[in-house]
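Working notes, structure below.
In this view, the complex is presented without one of its protein chains, the others remaining in place.
Let's look at chain A:
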C-alpha cells in the first residue's frame, strides 16, 4: 500500500530507460531531447558531486529554481540541518548526502509542538521505509511551508498530511483522527462521540460533492480555496 504518490518509483525510472531503447519515438518526439536518462543512485542523486564551497554547490544544484525558498533561507536551512548531524559528518558534501532520523527532525522547535509532526515527516520523506529525511527532503518541506508557495501546492500537501492511512482519500477515520489531533486528547477538549459524528457529517455534507463518503483531492482543494486564511496558517518559517 504505497501512497508514496510523489515518487517516481525506481521501477518507473528503469522502465523509462527500457522504453527509451525500445520505442525512442514516442516520448522523445514530445519532449525533444537527447537520450539522457539519469541513473538512479542509492542516495537518489543523478550526477556526481563536485567539490567546492556551499554557495557554488547550491547554485549548481539549483535549489532556488526547484523550491520557493530564497538563498538566505536555503543557507539557514542548511545550517539548521547540519546541527542535527553528528559532528564528524557536517562537511558540505556529506551533509547533502546524509539522512537524519525522524526523532531528530521532530526535536526541532518548529515542529515539536505540532500535532501533525509525524505525518509531515512521513509525507516528505523519500526513504523506502519513510523514517529519515535527507537535506533535499528538508528543503522540500520548507519550500511547501514557505510564504511564497502557491496555494495549490500547499493544499496538495495538506491533503497528504491529513490522509492518515495513505489511501488517497479522506474517509471518516481520517477525519476523526484529524479532529482528535486538532482538539487534543485531554478530557475537557476532546469531542464526544456524538459531537464527532455530527461534525464529520457536516464536513462531508459540505465538501463531498460526488457523495461517495470520502473527500478526494480535488474536493479538498475546492474547500480550501474558500478559506482565505489557510495559506497564512499553513506556514513554517525557521
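Here, a contact is a pair of C-beta atoms (placed from the backbone, for glycine too) under 8 Å apart; a residue touches a chain by one contact, two chains touch by 3 or more; residues count from 1.
Keep this in mind: contacts and distances are computed from a predicted model.
Enquirer: Determine which name in "Transmembrane channel-like protein", "3-ketodihydrosphingosine reductase", "Transporter" or "Major facilitator superfamily (MFS) profile domain-containing protein" the UniProt entry assigns to the undisplayed chain of the complex.
Expert: "Transmembrane channel-like protein"
Enquirer: Thinking of the whole complex, not just what is shown, which of A:56, A:101 or A:148 touches the missing chain?
Expert: Selected residue, touching the omitted chain: A:148.
Enquirer: Touching residues of chain A against the unshown chain: what are they?
Expert: Contacting residues on chain A, toward the hidden partner: 1-9, 11-13, 26-27, 30-31, 33-34, 36, 38, 44-46, 62, 65-68, 70, 109-110, 112-116, 124, 126, 136-137, 139-140, 143, 145, 148, 150, 152-153, 156-160, 162-163, 165-169, 171-172, 178-179, 182-184, 186, 188-191, 194-195, 197-199, 201-214, 216-218, 220, 223-230, 232-237.
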